[in-house]
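First the structure, which I've put down as structure tokens, then a few questions once you've had a look.
One protein chain omitted, others in place.
The first chain written gets the first letter, and so on, giving A and B; residue counts start at 1 in each chain.
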Amino acid sequence: MKRTIPVLIASIAGLVLIIAHFVPPAQSWGDEVNTWFQILAAFAFFLGGGSLLKMHLKRISDQQEGWGFSAVTLLAFGITLIVGIFKLGVLPSETYPTKPWSGEYLGDGGALWWIYQYLFTPLNATMFALLAFFISSAAFRAFRAKNTEAMILLVTATIVLVGRTYAGAFLTEGFNPHWQLAAIIDEWFMSVFNTAGARAIKIGIALGVVSTSLKVLIGTDRSYLGSEE
Amino acid sequence: MTLLKEGQIDRRWIYLAMLCAVGLPILLQLTFPEIPSPKVLDVFDAVDKLPEGSRILMACDFDPASAGELEPMMSAFVRHCGTKNHKLIFLALWPQGAPVIKSNIVILNKEFPEYEYGKDYVNLGYQPGNEVVLKVLVTDFKKQCSTDVDGTSTSTLPLTRDLTKIQQLSLVISVSTGNPGTTEWVQYVASPFGMPMVAGTTAVQAPSLYAYIPRQLISVLGGIKGAAEYEQAIIDHYPTMGENNGAREGLRRMGPQLLGHLLIVMLIVVGNVLYFSQKEKGVGA
Partner (left out) sequence: MKNRQYWRTWARAICLIGCLLVKNGSYVTFAQDMANIEPLSPPAPPSQVVAKDAPNDTGTSLVVMWVLSPDDRDEFLPRRVIGYDILRKTSESGEYVSVGEQTYQKNRFTDTKCERGKAYWYQVVAIGPSGERSEGVATPTPTGPEPQWIDGSRLWFGFELSIVCAAVLYYIGRANKGDHFTIRHIPGLDAVDEAVGRATEMGRPCLFVPGIQDINDIQTVAGVTILSRVAGLTAQYDAPLEVPTSRSLVMTTARETVQASYLAAGRPDAYREDNIYYLTDEQFGYVAGVTGSMMREKPAACFYFGAFYAESLILAETGNSIGAIQVAGTAESSQLPFFVAACDYTLIGEEFFAASAYLSKQPAQLGSLKGQDFGKLCGAGLIAIGCLLATTISISEFPMIKTALDYLKNNVLGDGGLLP
């Protein structure tokens, strides 16, 4: 029973979405199912928040190694939550100037806006910027001419890397008065080989998605529920 | 911190070299010329050839993390649309996209003072629900977006008053970095309803979108290179834009990209030299 009901719910929701795609009068049913998922996902935030609090409070109370980080996490969580919910420092919107809470959550000058602008944005950008460093160490390690395929990959990568900058134009200036040769070769690699490969992978993925979804819908694959039966 | 350890460069040296390669052009403000590629010109034409005053949906689905690549692209789209007097409807499927919209509205207000809120542009802000939002927007616009970001009814704003489905708009511009993003816009809006659409994404994402060009997606701007070329295309057609420092942000950011790419090429060469020298010594790698 514990497994049958979730499978039944998954099957019904899936079928409704399929029918909604092909039958215009059933389109609103599909919207309804999607709305239900959003409601469920919103409730799940409580589960997630609860898990987060539990884990970090335990670390702090057990004085586990690095418990200070847990304290910082909980402090940041609490401050952001309170500031966001109570819209601290947010001015009322122009449409409803007499309603104190009518302003946007991220209204200019508000406390949440300040957190977003001066903490969240730089922290996020820093994490993303790490990619520049990781890509260099990964490229250094991965592009070794160990065999013919690796050699092709290496040469292609070098051409695309150079072709995507002014260096490509500068190096091929002599071949073409409009100095676009490197960009043209790069574009050709991307549009022909890369797109052909990407399309093949996408077709395979699409069929995999259809097959997996069908197995979930008919209940053949229940391993995501923790059961092989 | 030794340079070579067991025939490999210590990764910290690589990181230091990358820091220099990216940092120096920023400090020295190095810029290089760009020529718009055909893909970029397709994006430019899609916006430029629309009749003046066309209604366009600007989907801003990215966060500050990818703003380094996408912010110049988004601003370039806004400036181009402003030059053509197009009407803009801003929307974000990412909560972090809402502040990005606001910063672009600041550009619009500053550089195109004749733009009037409600008549020439509308900010719908963040719409929660990921791709579900798109599924509703194509069936009932007002059901999903009954009010704008300030709580004003979209039925009273002149720009959105008659809008019942987003298919009524002339173009969708999606600037995105992940999910939900351009792929979802293509799958749920552009492809099933034949809506004209152009996109701007990070360089990593762009190749996966090439497969949709040209039937489902007119064209795509990939990464900072795409942004720089698009800015150049705008400057070529509207030379006064060249005097605007903000309209050259993508072009400025190509300097660090050039040296970063060259460093990676160099690392690939060094890596292979080390690999073959180790192989000759019989160590194997």
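Keep in mind that, in the parts below, a residue touches a chain if its C-beta (ideal position, glycine included) is under 8 Å from a C-beta of that chain, and two chains touch if they have at least 3 such contacts.
Just so it is clear, the model here is predicted, and its values are computed rather than measured.
Asker: Tell me the shown chains the invisible chain touches, ordered by label.
Answerer: Touched by the chain not displayed, across the whole complex: A, B.
Asker: Of B:Ser37, B:Thr83 or B:Gln205, which one is in contact with the hidden chain?
Answerer: B:Gln205
Asker: Hey, which of B:Ile9, B:Val22, B:Val40 or B:Ala65 is the one touching the hidden chain?
Answerer: Answering carefully, the residue with contact to the hidden chain is B:Ala65.
Asker: Just name the one of B:Asn109, B:Ser146, B:Gln168 or B:Ser277 that touches the chain not displayed here.
Answerer: Checking each option in B:Asn109, B:Ser146, B:Gln168 or B:Ser277, the one touching the absent chain turns out to be B:Gln168.
Asker: Would you mind spotting which of B:Gly178, B:Gly226 or B:Gly255 touches the chain that isn't drawn?
Answerer: B:Gly178
Asker: Suppose we count only contacts with the excluded chain; which residues of subunit A make the list?
Answerer: Residue positions of subunit A that touch the missing chain: 21-25, 27-28, 37, 40-41, 44-49, 51-52, 54-55, 58, 65-66, 69, 123-124, 127-128, 130-131, 134-135, 137-139, 141-142, 198, 201-205, 207-216, 218, 220-221, 223-228.
Asker: Using the touch rule from the top, list residues of subunit B that touch the missing partner.
Answerer: Residue positions of subunit B that touch the missing chain: 11, 51, 53-54, 63, 65-66, 162, 164-165, 167-168, 177-179, 192, 194, 202, 204-205, 207-208, 215.
Keep in mind that, in the parts below, only the chains that are shown with their structure count from here on.
Asker: Express in whole angstrom the distance between the two chain centres, defined as the mean CA positions of subunit A and subunit B.
Answerer: So the centroids are 16 Å from each other.
Asker: Okay, in this complex, where on subunit B does subunit A touch?
Answerer: Subunit B reaches subunit A through residues 8-9, 11, 14-15, 17-19, 22, 32-35, 37-39, 63-68, 96, 98-99, 102, 125, 128-129, 132, 135-136, 139, 143, 149-152, 203, 207-208, 210-211, 225, 254, 257-258, 260-265, 267-268, 270-272, 275-276, 285.
Asker: What residues of subunit A sit close enough to touch subunit B in their complex?
Answerer: Contact set of subunit A toward subunit B: 27-28, 30-31, 34-35, 37-38, 93-96, 102, 104, 106, 108, 113, 116-117, 120-122, 124-125, 127-129, 132-133, 135-137, 139-141, 143-146, 154, 157-158, 161-162, 164-167, 169, 178-180, 183, 187, 190-191, 194-195, 198-199, 202.
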